[in-house]
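The following block contains the structure, expressed as structure tokens.
With one protein chain removed, the remaining protein chains of the complex are shown where they sit.
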Amino acid sequence: MTKIGYFPGCSLNGTAKEYDLSLQAIARFADVELVELADWNCCGATAAHSLNSTLAVALPARNLAIAESMGFDEILVPCAACYSRLAQSRHEIKSDEKYRTKIPQLIEMDIKGTANPITVLDFINKYVLGKLKDNLSNKLNAKFACYYGCLLTRPEHLSTIERREDPLVMEQIVQLVGGMAIDWAFKVECCGAGLSVVRTDIIGKLCAKILDDANSRGADAIVVACPMCHSNLDMRRNEINKNLASANTLPIIYITQLLGLALGIEPNKLGFDKHFVSTGKFLHKLQKQTMEV
Amino acid sequence: MEYKLIKPEKIQDFVNALIANGKQVLAPKQKKDKVFFSLIRSFDEIAMDFIQTAFSAKSAVFPKCEELYSFEKNGKDTILNNPPAPQHDTVVFGMRPCDGAAFDYLATFFLKENPDYHFKMRYDKTILIGLTCPTGDEFCFCTSVGISPSDTRGSDLLLTKTENGYFVEIITEKGEKLVGQFSDFFEQTNTIDKTKYTANIQKRFDSSALKEKISGAFNWERWEETSLPCFGCGTCAFSCPTCTCFDIQDEANLVGGARYRIWDTCALGIFTKHASGHNPREKQSERWRNRILHKFLYTDEQFGTLSCVGCGRCIRNCPAELSIIEQVNAIMEG
Amino acid sequence: MARIGVFVCHCGENISSTVDCAKVAEIASNYPGVVYSIDYKYMCSDPGQNLIKEAIQKHKLTGVVVAACSPRMHEPTFRKATAEAGINPYLCEMANLREHCSWVHFREDSTTEKAAELVRVLVEKVKHNEELYPIKVPITKTALVIGGGIGGIQAALDIANSGHKVIMVEKNPSIGGKMAQLSETFPTLDCSQCILTPRMVEVAQHPNITLYTYAEVESVDGFIGNFKVTIRQKAKSVDHKACTGCGLCIEKCPIKKIPDEFNAGLGNRAAIYVPFPQAVPNKPVIDRNNCTYFLKGKCGLCNKVCPADAIHYEQEDEFIKVDVGAIVAATGFDIKHSDFLPEYGYGKYPDVIDGLQFERLASASGPTLGVLKRPSDGKEPESVVFIACAGSRDPAKGIPYCSKICCMYTAKHAMLFKHKNHHGNATVFYMDIRAGGKMYDEFVRRAIEEDDVNYIRGRVSRIYEKNGKLIVCGVDTLLNSRSVEIEADLVVLATAAVANSDSEELAQKLHISYDQYHFFSEAHPKLRPVETNTAGIMLAGACQAPKDIPDTVSQASGTAAKVVALFSQDELTREPLIAYVNNNTCVGCFLCQSVCPYLAIEKEEIRRRDGTLVKTVAKINPGLCQGCGTCVALCRSKSIDIHGYTNRQIYAEVSALFNRREYAGV
Amino acid sequence: MSELINKIRQFFASQTIDLFIGYKKGRFGEGKPAFFTKPEQLKELVFDDKCIVNLAVYLRKPELKKFSKIGILANFGTLRALLQLAAENQIVDGQYLIFTVVDGKVLEFTNLKAIEEYVSKNLPKPNPERVALLKEIESKPREERWDWWTRELSSCIRCYACRAACPLCYCEQCLVECNQPQWVEVPPTGIGNLEWHIVRAMHLAGRCIGCGECEAACPMEIPIGLLTQKLNMTIISNFGQIPGTKLEPNYALSTFKVDDKENFIR
Partner (left out) sequence: MQEFEPKIVAFVCNWCTYAGADLAGTSRIKYATNVRIVRFPCTGRIDYMLILKAFQNGADGVIVSGCHPNDCHYTSGNFHARRRWIVFNELLELLGFDKRRLFFSWVSAAEGAKWANLVNEVVTEVRKLGPFNEYEELSKINVNSIGEICNV
């Protein structure tokens, strides 16, 4: 069994419990043990880097240092915001002499930058896809709008994704599990992210556009790979619907949940019961179509 | 020959007295892992525990950079000035007997036919105090060239360390004068058998047999092969007590200048390079041959003496570890 | 023995007011080697020059030092006088007593002292001066023009009309270049073809111009006046001598769906084709990459129908060697295409087009015969958005420079659209409007004010398609930075102008330098804008940097003037102040090669009389060396030296400076 | 070792090489340069990290011209010297068969490209002791540094052993031998010695492959290697060009970047 470091961040222990559940489920399938970093701390998102640049490097750096000390070359960081902070911190330490000397003093740990943060998409590509084909038990015959949000593809120097303005990584995964990925216009638009709590009006406006476009192009669900995106699109439906002519009922599901379904894992074990927007209709439709196949 | 003894505790005072008297004392001194002749300010600086100094003491009479004369412009005239004569006597202290023999050769070379003004000026004011070798090493071969490790040739005084102190042989008038001047440090003694205190240096080759062989060695076919490792650094000649080759260089500008005599070596490519660009010794092997034949043949023909005293410096100093002993033996093999 | 004469000039009172000139002359007379020394009121005047000439003859001088003004002022004057007196002009040097001494100091002893020392320095230098003779380089009075766009055409015609031979090489089957593709031209809106095609025909018919189309430069050797160029004539597979240009082969060719380069991919052409109806030469070539005969070995229809037996499938690339004296690079530019811009869909939307495509759509000879129809469905657009700076001035895209032509052609495009559809909406997103040029800003104002084009100052963040419309999201920075969304039927991107993809390769063949964007570098950005660092190679047009037609044509004429000036002499005379190599000591490490800005250092083999190689040493090509001397200072063994500033001369100067050094015995 | 010896024997047998330059056991147990022309001599061949002489220095000897192909047992410095010599047009690829031994394994290089790859992958860090010594000297006040070097350099006897031992000092006419004009004072005065060592350091700046042979050959124990080492460090950190790693010329002093940084030009 392969062991890699796991940095859940705050979301996966709370609002994104379903993300954690489904991620763990597919990791088990892929025979990868996700070892949670011992005594990890907040990555600093999304406030630290606008307040104190050194702290914004130091906070994630401590997590990187922990991963190093535990002997990991890779840390799976499922949250796109956490990923962005950890990857940025590693980048700063590797490229800036100032941080190279200052950070170890601050966090009182050695750090070389040998532990590389990876996103869920990197993880799926590297560990899951190879084993997927022979183990597919469900064909997910539905239309999906793959939504990347901002931090998976930006900034350029941290992104591992090609075609940043029109990425196709999730689309390829969706196709592999038998789904149809729609071509739509809002896959890398901003959902409002960190304003989730303080300015729900803005979230409403931004997310409405996203949901509306996905809806108008016939999507059955939106697929995401970031807990921030998920919570804004899923949780703020009341605010969102204020900006729409008719209430939008598209469910927002994690790419890991999608894979779990394809592998035949029970929806409950993938946290489908923990969504604000009901996933029942969607699951039902899938089930019907699967049965028809 | 007269003999004296310097008590062990007196040797230090003797040397310090020489310095106090205004004499320049040139004596062995440690630098990193080598010993060099150096002007010392007190006996404490002298290194006594060594087999051979890295360089010889020939600089006492043949400095590495010697001014022959200076000149200055005065309007359209040029005025020549002789260099200043040395103000003080120089005492070379603690050189090995082979170096003493080398001074004998140097005097022959510089003074025999056309006495060299500058050499004489220094040589006359230099007193040579030799020190018998108590030990030697595998590179010493003085006995092979007819010199003993307690040889008196060339020295003014020769000291031999015994359990009672330094046994002193007074060889020349200069030596006698010095002993007279510093008689406080010398005590009467009888002659002793120096063998007991002298290193046993093996004969590495037979110089008379070599003499036979070497006269025809110019066209020996193994010169190239035996000298391949030589890359021409010239350290052999620079450290050699009898190598006397020099170059003459002028340094001047519009108002004046000086002419200098500096050490040179046949190992350098430009040593025999003609103004035309032609070089009769194009290859290193030819230069190497010149040095060997010079030592064992040419000076013998010219002065009736070999110009190698078997000090072994060229072997010890060679970065490519070439050995003059091996070379001579190879020639003997034919 | 040196016999030096010193001539101290008072320059009226310019020098003598602060320097005691008589005293300087007197001091100088005591310098070693000085046999004559005098001061005079105006050394550059006729009597002054005569003084020098007489002294040279009377005192048999071997060197002359004129202590007067800056050599940058009067060195030619005094060297000429020296030559007239019968000794080599390069035996004369000047001490700068005016600009560097009398004018910058007060009258005091130290000023005169300095003047005397300056003279001494030059006296010591001149003792080592050598007789030098101007370098004569023969000139082949034929110019090679690379590229048959408007820049190349203008340069070729100007040179040819002044009576010199021109060889023009064009890589496409026809000359005409980018300008031939344009519909109308700013700021006059006259038809591009109408003004260009007569020029193209003139080139083809000019007795002094030899035209090679469908050809490329293979290699270039030699130097100014003496280039040896090999041209690769690509196989046309059609004998143009036999071909009558009837067009039957094109009509019958079964392969007709090849995207047409001339129409920027918006139309189709056959595998045997003439790029456009007014092409010069108006005879077809076979595109072997798409021809069935070449791909599969059968077909041969064109051969069967050709009444003139002009189809030659077996034709091979031909190499033509020519000698030329000057080369004009006029290879033009390229543009980025819409797939360069991810935020606008990576080229995914057919109705997001680049400027050149718009030109073809608007052109009467284009694929739509001048009716504006959008590529996706052929509908005539009602709303068109034009985006300027699409890639230009964007460091993140690697193109920080301004493409220069876009502001103007975007205004033109908007006007052309409005002229065709008076009720349509034209919107331009721009960063700044750069309309410097005669009648340029007026043109843009006309677009805005008379043709009612909506100019929005701001950039476009994304374009996406929705319900058959292109949604252009941008920001209007002048209206409170409000974000705007515009529904468009067609979007035209003024994509960045870039160097040709093969410009680097050509620069290396020509041994000219190029900038970080692969545009060719001029010799000096201000004072030598049409020449390159390699003598004899000049530039015309957008291969140097993005340029519009007027700029290209002016530069082409400027370049032609440079070429003609070069050709006005039979031999090129150059100052002999260039570097040279001592073969005896050069060890041929060739580290000097990369230090030479002019690639003047070549390899030379030294051989014995029997032909065996002794060694390979550096050799300075006197045609290329400009005499900077950087190689001289670099050479470890001092095997390179430079006439006029030889090691001996400069060393002597430095040694003569102060003379303070004491020697040990003195 | 026996693997290597057997290999070379075979090359002798097949007449692929007619001279092999390697090392024999020297007087203090270190390796000394040795020239083998017959396979039976090879039993004396040794190679370990005490074989420090840079054998590339011999390649310029005219005595070697009569050999058709030469095998060389190269230490790391020799490999780098070969690359640098090739970059400077002094040796031709294919003239030599080059071997080295790493951790008991024989590596055979049939061409210089292979050496280029090997060297670039195995570049050692600068010797920390030397770097520390350099730092120590650099930390002295300016006047002390000047006195220290003046004193050290006054020992120089201008034997040019440093030049002779350097594989990259191959000029037919060294600058000191150039007397029209006489750039460097020939007598070993303080000025002449300083000039010589400045010239030597500058001529090797950007070319020195750091084998340390100059200092090892100095009979007067002058730490002259520090000068070239310092300039190399300057060049590598400022311009990123590492001598003796590339077959193509990559000489720091004949190339430039528009944004080269300095802090002393007014």
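Miscellaneous remarks
Per-chain numbering from 1; labels A, B, C and D assigned in written order.
Convention: a residue touches a chain if its C-beta (ideal position, glycine included) is under 8 Å from a C-beta of that chain, and two chains touch if they have at least 3 such contacts.
Just so we're clear, the structure is a prediction, and the values are computed from it rather than from any experiment.
Displayed chains that the missing chain touches over the full complex: B, C, D (touch as defined at the top). The chain omitted from view is touched by exactly one of D:L4, D:V53, D:V186 or D:L227, namely D:L227. From the options C:P284, C:G391, C:G558 or C:G627, the residue with contact to the unseen chain in the full assembly is C:G627.
Across C:A523, C:M538, C:C586 or C:I601, the residue that sits in touch with the chain not pictured is C:A523. On the side of chain C, touch with the chain left out of the figure occurs at residues 70-73, 96, 98-101, 103-106, 108, 110-111, 113-114, 117-118, 121, 513, 523-524, 533, 577, 595, 597-598, 626-630, 632-634, 642, 644-645, 647, 650-651, 653-655, 657-664. Summarising the interface, chain D meets the missing chain with residues 134, 137-138, 140, 142-152, 154-155, 157, 183-184, 187-191, 193-195, 198-199, 201-202, 205-206, 220-221, 226-227, 230-231, 234-235, 238-239, 252-258, 260, 262, 264-266. Seen across the whole complex, the unshown chain contacts chain B at 24, 26, 29-31, 34, 36-39, 45, 54-55, 59-61, 63-67, 83-84, 86, 90, 122, 253, 260.
The rule is short, and it goes like this: only the chains that are shown with their structure count from here on.
Common neighbours of chain B and chain D, listed by label, are C.
Geometrically, the chain at the heart of the complex, using CA-atom means, is D.
The chain with its CA mean position farthest from that of chain D is A. Counting C-beta pairs in contact, the chain pair with the highest total is B-D. Touching two or more other chains at once are residues 251 of chain B. Residue positions of chain C with contacts to 2 or more other chains are 584, 655. Within the complex formed with chain C, the residues of chain A that make contact are 156, 163-166, 185-186, 213, 216. On the side of chain C, the complex with chain D involves touching residues 584-585, 587-595, 616, 634, 636-639, 647-648, 651-652, 655.
Of all residues in chain D, only 26-27, 32-35, 37, 53, 57-58, 61-63, 157-161, 164-165, 177, 185-189, 213, 216-217, 219-221 touch chain B in the complex they form.
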